[in-house]
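Below is a structure I'd like to ask you about.
All protein chains of the complex are present and in place, except for one that has been dropped.
On to chain A.
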Amino acid sequence: MLQDIPTVRQTAVYVYQAPVRVWHWVNALSILVLAVTGYLIGAPPPTLSGEASDHYLMGNIRFLHFAAAYVFAVGFLFRIYWALVGNTYSRQLFSLPFWRRRFWRELVHELRWYAFLEREPCKYIGHNPLAHLFMVAIITVGGLVMIVTGFALYAEQTGLGSWQDELFGWVIPWVGQSQDVRMWHHWGMWVIVVFVMLHVYTAIREDIMSRQSLISTMISGWRMFKDDRP
């Protein structure tokens, strides 16, 4: 009788602690604002007519950029702190087990899965190796590059002797000159934009096609597995 009711058993693991989840969405929002305002700093909207005193368009765009930049930078520092005190999965963003054969084997498996060459993806409690690799490269390393180049440019307006200048002023002569730093900062935006496109697509796709939950995991923290096979 009871056996006739079809049952689906789901294993669930608590993966992303609340601070990581909050950080994820705050960070996503700040990057969105930074990319849009940053693009507009490089290619401003069409000229406004009237008196200069009637408008403050570039001023506002730049203010938003700098406000989001502080959120991004403080969030980054907080995320480092949380990696120290949080669970194992909170450390993934800052460590890449590239010395393990298994990591590379699973990476190839994941790539083959995306190329429709595998019937099934593997299950992962934390990130899959492909996501892991990209997150470390683009968010951790890329984010750091954006913060360092961004604050070096910011130091140009806060002036010599400001803390931004003391901490990041060396970047400009090291890279070459101000124009070069802007150029790399600008390239960085496109790298991050392409990552975000792929990230959002794969998050949705894998939520549907893989054997585990993804989007709800980044909301509730719990990873659900759709089957009990290894």
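Assume contacts are C-beta pairs under 8 Å (C-beta built on N, C-alpha and C of every residue); 3 or more make two chains touch, one makes a residue touch a chain; residues count from 1.
Just so it is clear, contacts and distances are computed from a predicted model.
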| Omitted chain, identified by the protein name its UniProt record gives, among "hydrogenase (acceptor)", "Phosphate transport system permease protein PstA", "Protocatechuate 3,4-dioxygenase beta subunit" or "Peptide ABC transporter ATP-binding protein" | "hydrogenase (acceptor)"
| Residue of A:A67, A:L96, A:I147 or A:M183 in touch with the missing chain, whole complex considered | A:M183
| Who touches the missing chain here, A:L57, A:I80, A:L111 or A:I215? | A:L57
| query | Which residues does chain A use to touch the chain missing from this display? | reply | 42-49, 52-59, 61, 114, 116, 119, 156-157, 159-160, 169-170, 173, 176-180, 182-183, 186-187, 189-190, 193-194, 197-198, 201, 205, 208-209
